[in-house]
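Below is a slice of the complex: some chains, not all, each in place.
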Amino acid sequence: MKPVCLVIGAGAGIGGTVGKRFAQEGYHSVLCRRTDENGLNRLVADIERDGGSASGFLLNAVKPDTLEEQVAAVEADIGPIEVVVFNLGAQVGNRSLKETTYKTFEMGWRMATFGLFRVASAVCPLMEERGSGTILVTSATAAMRGNKGQHSHAAAMGGRRMLCQSLNAEFGPKGIHVAHILIDGSVDAPDTLGKMLGPERFKELRETRGMEHDGLIMPAKVAETYFHIAQQHRSAWTHELDLRAFTDLPWWNH
Amino acid sequence: MKPVCLVIGAGAGIGGTVGKRFAQEGYHSVLCRRTDENGLNRLVADIERDGGSASGFLLNAVKPDTLEEQVAAVEADIGPIEVVVFNLGAQVGNRSLKETTYKTFEMGWRMATFGLFRVASAVCPLMEERGSGTILVTSATAAMRGNKGQHSHAAAMGGRRMLCQSLNAEFGPKGIHVAHILIDGSVDAPDTLGKMLGPERFKELRETRGMEHDGLIMPAKVAETYFHIAQQHRSAWTHELDLRAFTDLPWWNH
């Protein structure tokens, strides 16, 4: 039976591409996303065409029980989850405090912080019993510092980073590898950056900074590092690392 | 008219003592806490006996509209809020992931993260219009790193720290001083440490580490620094600082 890689937030950026990468290496990838059934089916079909195996599910991560039931269903129907890729973001663009509604602020937390807590609550006991498992959490610059306009995003990601550390503190010694992967720059992803910028500006950005310029983070390259982290031997685990395009200013410089 | 210092979380530890300190310096302190009306009344009476002025309110910070209405009522009935001391904690002791319920996790966020967001949403527009104001946020080690058993607390405080930074980024240049004050050690406070340890162990700890040993953080000494931060000239503001007893190991050492 193939080991299972469960991706929460499997859009056409980091999530889907990481799922594809694990499938190439012999995992069965379970791809979960909120919308775009067609995109999801295409992703599964792509993986299968390349000889891999995958399943796709639509799932609303802020609704009660969805994440928990998904974990249970995968364990019952597909197999033990060896790797979780938690890839839900909560970026809503820059908004002043006045423009940040209570609902937006709470939604950021529900997606990015509470969502991870729920998945971890469901999956950690199973991994603990098996004595192994990996939880790879996609993070953002906002986990490291709160920039102007990032009230909701920074609060959600900052909470999530600390949660990754407390999960690591409890479950690392039990054989569960928790990694907090800081994506510190713009990702060449139609589902997130593309939607935020609109098709024209996204096309222009790709032509001037992305593509052969390598100035946008390429999901396929990120996926190499996710896979590497998941394969690290337990005598040499990474908990936190950053990833950015070579031309990008790290978050600590200005 | 006296300037107003609004304390959210005014127990018999840092919150109440800081309120007392500002009252000594000519502020009218508005003390808000969830329970213990007698304690609250005693605190107000203490302040008045020393020639200061204060008001006390019971307030449940996780209920809708309570914080917002409190801010509005103070502005309408007492005077413009010059200083907010946000002193709500969310420490529930060490609990494994299994022992940390969804309710506990959410309550941590509602108190420590969303609570600050709500207060800031209510008070920042007023301070912005006046071109000045100060928000002092009591923080804890869990804002800096997630220790074992601290899932709820660390996620809440880590989110809060990033929120303090994004508030500072938006409102600093508008004259509002936001400070994140890291209490990195045990505080000699009956309402928090005392309740967590129980009366006997608290008494013993005070006798062996606290009192003349100065190994427990004394609220009255903390209050000196809160007051200093609130008086800093806007050409030299502190956003973050730590406070600990001289015998305590800083969070970064072990």
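When the chains are written out, they are named A and B in that same order, and each has its own residue count from 1.
In the analysis below, contacts are C-beta pairs under 8 Å (C-beta built on N, C-alpha and C of every residue); 3 or more make two chains touch, one makes a residue touch a chain.
Values in this document were obtained by computation on a predicted structure and should not be read as measured data.
All protein chains share one sequence; of the complete assembly in this entry, 2 are displayed, while the total copy number is 4.
As a convention for this text, only the chains that are shown with their structure count from here on.
Interface residues of subunit B, counted against subunit A in their complex, comprise 96-98, 100, 102, 105-106, 109, 113-114, 117-118, 120-121, 124-125, 142-143, 145-151, 154-171.
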